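Every protein chain but one is kept in place in this view of the complex.
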Amino acid sequence: MDLSFGPRYEAFRHELREFIAAHLEQAPRVTESRVLNPRDPQLLAWQRLLVEHGYAGRTIPREYGGYGAAPDMLEARIIAEEFATAGVSPGISGQGIMMLIPTLLEFGTEEQRRRFIAPTLRGELVWCQGYSEPNAGSDLASLKTRAVLDGDEWVINGQKIWTSTAHLADWMFCLVRTEPAAPKHKGISFLLLPMTSPGLEVRPLKTMTGDASFNEVFFTDVRIPADSMVAGRGDGWRVANSLLGHERGMLGNPNVTLARFNALVELLKRETVDGRPLLEQAALRERLLRIQGRMLALRANDLRVLSARLNGSNAALAAMIVKLEGTELRHELERLAIDALGELGVLYRGSPHLREDGLWQQHYMYFLGLIIGGGTSQIQKNIIAERGLGMPREPGLK
Amino acid sequence: MDLSFGPRYEAFRHELREFIAAHLEQAPRVTESRVLNPRDPQLLAWQRLLVEHGYAGRTIPREYGGYGAAPDMLEARIIAEEFATAGVSPGISGQGIMMLIPTLLEFGTEEQRRRFIAPTLRGELVWCQGYSEPNAGSDLASLKTRAVLDGDEWVINGQKIWTSTAHLADWMFCLVRTEPAAPKHKGISFLLLPMTSPGLEVRPLKTMTGDASFNEVFFTDVRIPADSMVAGRGDGWRVANSLLGHERGMLGNPNVTLARFNALVELLKRETVDGRPLLEQAALRERLLRIQGRMLALRANDLRVLSARLNGSNAALAAMIVKLEGTELRHELERLAIDALGELGVLYRGSPHLREDGLWQQHYMYFLGLIIGGGTSQIQKNIIAERGLGMPREPGLK
Amino acid sequence: MDFGLSSDQVLLHDTLVRLLEDVAPLERVRAYAENDDDGGAEIWQALSEIGVPGLLVDERHGGAGLGVLDAALVAQALGAHVTPAPFVASAVLAPLALRLAGSAEQQAAWLPRLVSGATTVGMALAEHTGAREDTGVTARDGRLVGRALFVQDIDADAFVVAARDRTLHLVPADAAGLTRASLVTIDRTRRWGELVFENTPAEPLAQGDAASTLAALVDHGRVMTAADTLGAAQHMLEAAVAYAGQREQFGRVIASFQAVKHLCAEMAAALEPCHALVWYAAHALDAVPGEAHLYACHAKAHLAEVGTQVAKTATEVHGGMGFTDLLGLHYWFKRIGLNRQTFGSPERAREDAARAQGFA
Partner (left out) sequence: MDFGLSSDQVLLHDTLVRLLEDVAPLERVRAYAENDDDGGAEIWQALSEIGVPGLLVDERHGGAGLGVLDAALVAQALGAHVTPAPFVASAVLAPLALRLAGSAEQQAAWLPRLVSGATTVGMALAEHTGAREDTGVTARDGRLVGRALFVQDIDADAFVVAARDRTLHLVPADAAGLTRASLVTIDRTRRWGELVFENTPAEPLAQGDAASTLAALVDHGRVMTAADTLGAAQHMLEAAVAYAGQREQFGRVIASFQAVKHLCAEMAAALEPCHALVWYAAHALDAVPGEAHLYACHAKAHLAEVGTQVAKTATEVHGGMGFTDLLGLHYWFKRIGLNRQTFGSPERAREDAARAQGFA
């Protein structure tokens, strides 16, 4: 057990802190709405600066526009922690950088890598992910959008749903059925296509938070070149799965939860009812402390998972429970803030007396969305039972 | 909505109160351990007095030793309430009176009724119920104890488990498989047999509470006359099911929960920590009030179910949830008392400083047993979903 | 002994449900929620035509003279249909305030206008279930000074205002020195706001004991809010069961998965006893004075907890579809969410119940 990062990493951390301090006036803050807009000029300039200094795209090879450093989880952790502590944007995230670039590095052709990775990393190409369909959510492998080869073109018909940023994206990477005769997991391929393709229509989906952060995408005889495929025909399921684990791990991030917890404590100190600070109410305090206990367990768990990845030891179950526990905990944490605020807690965007831009309510609802999305809590429990505890699958399930 | 019972019933209540007051010195108290012993002479004398006055066996026809009154749920409710309020035994309960007598009244032959009902009602015949088997618990219909007709005798082989009071009983009513070729629900019959039958062995099963209130019963070539069957061959499942509902309804009785809640409040007022009454601790009080809210809902629900039975209206779902909610609530209520008592809460029978004979711990564990027994909470949820909400059965389930 | 609804009450509820399906379907609710200028007048008009505003008002003032349980059934139906309507304040609390604290002249002046539905009255009571931001109103010499936050039905024609000293006052919306502003809440099916009083003339409701009238208003408000949540949660449970019965994943309807069934069973097990709890609490306000306050606190707090559980779980059963605006399920989610916080949070209501029993 050694909780220090060691001198080399502390030097790296120091250097990064100095970089952030030196560029603070250029840096978009996480409280600014611009960080949600992938076309914002200041954000794009910031991204280029980060890439240049190796604080974004750090491990992407230089020939594809990255910094070319060796993968190092502690460096990655330090980068995440320092940007979070400074309240400064860590650059563009989004599914192009988080999902597509790793996919192309693992499965793409040399030509695909050269064409797509550098502009994606610089934020010049914005991507969206076309996986879910109306009747293929938890059961993603039963997706029905089909692509048929017609000469040297794929002709795509069907519908995607829950496609975040589709309304802003230049390109989409998606899963489509190309081998209708194969078993359901074997008939899927991974395609890349421009959002300007004729026959492609995007319809925004408003969510309960009031934001239209998701879309439906309709394909009617959309034609793309035959070489738009990553890996081979029928390899799509394997390609997609190699990255899904990463996405799940991010959804219950205990460092973000800690920041929200601290904000909640400040709220309970600052706000009063009948003239007394909320923190004096024992029933609220008891709930706060219960949340803190669960949160500290998840933070320690996070260190354990990171450490196990570093030294190659096994913490599979510890990693597997993060999304389930982390999203449920966040939902409860935001709920407590709303409850503590009483009637003030129900105010929402645009209201007088609104606290913190309505973020407590927004997160409360958004985290219910995350409990559902990326594998519902029910699916997570299946996975934990089957893969984590070795319990048998339900008989007769397709 | 009319919460009064009306003058006729208030008169009945008044008369019963006078009866109890007049016979108080003969009456066994519910806090005496004698009420758990079906052979206790004072309890048996009390039972005979109650039968004579129609406060026990009230609706059983006179020709079978009962009082012969018409069924009346309000009278039954008043009897239950008044004995509970006075803290006096309502006479013998047990599975002979609660389960077997109604079964014989509905399905028995005239000879069976004349032979068994009156002595059972007087407490001279003690019965146990042989239903569950080691591999037939939740899935009771898969029971394997078999009876084969050999001349004019049934020959029984197999094993029962969870047989309460088998170690004290004179007779057993049980379910056995007599038609091995029939579908599983159709091959079961309902038999009566003396516990003194050669080849029958009873082994007590100690539970986590420390009591041996259950038994295993082993049958090795046990022979009983062919006319020991109630209803026909293969009718056993139907006979047993017509009464199971009654048993379930009793397991979450909100009137008993209320008595325990009041005792809990007294405990929190009386006991101190660091010199302060426990009730002053806001975190405990908050838990107490949450329990009270759920309890009041279940009490009102109980009135609704009773009323619906009286006027024939439908409250099926309201009746169906009582066992699940009522047993879970009791388990939580007992837990709160233990938590409030701190270290004192872990003391158990025979200890100095023990509070209330260790009943909080005993009930806490016993109610976990009830959550499991009589249809586990998981089975209850299946029933609520399928019969209460009309959701489909799992496909492929036998 | 008859613990249940009379046939008249079942009829009242069914009539209301049919009416609301007709005049206030989800598209109509959406229009109201998305358009601040939409006052929902024709919904209130339709409810007025069947006598809803006068439900609790004595027959001598033109009302139906029914009981609180009847009103709770109306609130439940409005919750089930997420209906925009100033029912709780104008049809339950304002008539109650006039009955308990109004003079004969005040009753004669106001009750017929309330009964017809022509006049609506909002309620400014929130400072008495927890004052935020040092708000509160002071009454002196027939004038009010101060600020009332979380005023129910801010679009009303007049307001009942509880001052710091618990006295009640009637103020027309156009009174001199009165400013009103709307608040935006998550629940756009009802309109809350704030009132600022700058030496505003007001008409005192001065009969009887002010503190006990105010306590009765809060108790009635709590039971009506609980009933609204009951209706909304019951709708969400039914919607979840129906959706699960048609949505297919892994080659079968998701209602056949034990996990989904148990989520629905857990909702039903928690929610079903709440019907009887709300009935009892409502009836107690008319008929069992010794238990009325305790049950009002518990009905409010318990329905808040069960409602929150059902709102979350029913949304989960709907999967991603529950998270979008498409089915409109979030209107119910948010209605339950707002009900939880008004007339005192669950913690507050439980603490009130504790105090009433000498526990605190």
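To keep things simple, chains are lettered A, B and C as they appear, and every chain counts its residues starting from 1.
Methods note: a residue touches a chain if its C-beta (ideal position, glycine included) is under 8 Å from a C-beta of that chain, and two chains touch if they have at least 3 such contacts.
In this text the structure is predicted, and so the values were computed from the model without any measurement.
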Quiz prompt | From B:Leu191, B:Leu284, B:Leu306 or B:Ile384, residue that would touch the chain that is not displayed | solution = B:Leu284
Quiz item: Looking at the whole complex, which of A:His185, A:Arg223, A:Arg238 or A:Arg285 touches the chain that is not displayed?
Solution: A:Arg285
Quiz item: Per the definition of touch given earlier, which of A:Pro7, A:Pro198 or A:Pro392 contacts the omitted chain?
Solution: A:Pro392
Quiz item: Among B:Gln26, B:Ser138 or B:Asn255, which residue is in contact with the omitted chain in the full complex?
Solution: B:Ser138
Quiz prompt | Interface with the unshown chain - residue positions in subunit B | solution = 132, 135, 137-139, 142, 161-162, 205-208, 214, 271-275, 281, 283-284, 331, 335, 338-339, 341-354, 361, 365, 368-369, 371-373, 376-378, 381-382, 397-398
Self-check item: Positions on subunit A contacted by the hidden chain, ascending
Solution: 1-6, 9, 74, 265, 268, 279-280, 282, 285-286, 288-290, 292-294, 296-298, 300-304, 306-308, 310-311, 313, 315, 317-318, 321, 324-325, 378, 380-382, 384-386, 388-395
Practice problem: In the full complex, which bits of subunit C touch the chain not displayed? Write them out. | Solution: 257-259, 262
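Everything below uses one rule, namely that only the chains that are shown with their structure count from here on.
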Quiz prompt | Most central chain, judged by mean C-alpha position against the global CA mean | solution = C
Quiz item: Comparing centres built from CA atoms, which chain ends up most distant from subunit A?
Solution: B
Self-check item: Whole-Å gap separating subunit B and subunit C, where each centre is the average of the chain's CA atoms
Solution: 41
Quiz item: Got the subunit C residues that touch at least 2 other chains?
Solution: 257, 260, 347, 350-351
Quiz item: Counting only residues that touch at least 2 other chains, which ones in subunit B make the list?
Solution: 282, 286, 395
